[in-house]
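Apart from one protein chain that is not included, each protein chain of the complex appears where it belongs.
Up next is subunit A:
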Amino acid sequence: MSILETSGVRTASVVRIENVSKTYGSGSNALLALDRVSLDVQQGEFVCLLGASGCGKSTLLSLVAGLDKISSGTLDTGGRKVALMFQEAALFPWLSVIGNVELPLRMQGVGKAERRQRALELLEVVRLEGFGDKRPHELSGGMRQRVALARALAQDADILLMDEPFGALDAMTRDILHDELERIWREQNLTVLFVTHNVREAVRLGDRVILLSSRPGRVIEDFAIKHPRPRRIDSPEVSGQAAEITDRLRAEVARHAN
């Protein structure tokens, strides 16, 4: 409510990125990673950032997560909490599965009984009931990402940032996790910013697909994906739009190579 009042715009924008640039290093060694990127993400939106490697999409996520500082421009998340997921699950091996999920709750000062209760619920959300006492290394790659998702959800964040979270998984597992993520995103009313270099994955999941150019990263185009959900990654609609975006991406890469 306060968001609506203060900003006075019709939609509640959760992440506002305006002319954000990021430069690494200085002087002649300076590397421009992001060049005046502008992007607005609305409450409850699923936005995919798509681009070839080196386009600065991970950099953008780090900036939104507050892990890195912007060089110029404005980035506003309105003080909302963010959670971040990586390609590797990065679970802590000294903790059990449930211990990993409980850790963010512990950091928030949630009491022992309550955080156990909450962690059990979250494991149910990611469909890992009964695995709480296992060690991370006893789980498969897909299951570990589910735990990482549960841990991210435990941070009780408004914005979920995902950096190629399914990039290291086989196609079958990835497909299943797409369904799960879509379900959780709707149930939990999350806002998701999802980085990938897989065009079909982006079209399968996103409300919008933001195409970024390489070195420096710039927004080339903002595709709205209107196909009804749930979508299938191998459906004709998804494939068709993916082909369109791929062509656009290819043209960009070719332009860049010359």
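Here is the rule we use: a contact is a pair of C-beta atoms (placed from the backbone, for glycine too) under 8 Å apart; a residue touches a chain by one contact, two chains touch by 3 or more; residues count from 1.
Note that contacts and distances are computed from a predicted model.
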Chain left out of the displayed complex - its UniProt protein name, from "Heme exporter protein B", "Deferrochelatase", "Sulfate ABC transporter permease" or "Molybdopterin dehydrogenase" | "Sulfate ABC transporter permease"
Options A:V20, A:V125 or A:L139, residue touching the unrepresented chain = A:L139
Contact partner of the left-out chain, one of A:E129, A:D222 or A:E244 = A:E129
Hey, which of A:P104, A:P165 or A:G217 is the one touching the hidden chain?
-> A:P104
Given A:V82, A:V110 or A:L149, the correct residue touching the omitted chain is A:V82
Touch rule applied to subunit A and the missing chain gives residues 65, 67, 82-84, 86, 88, 90, 92-94, 103-104, 106-108, 129-130, 135-143, 155, 172-173, 176, 179
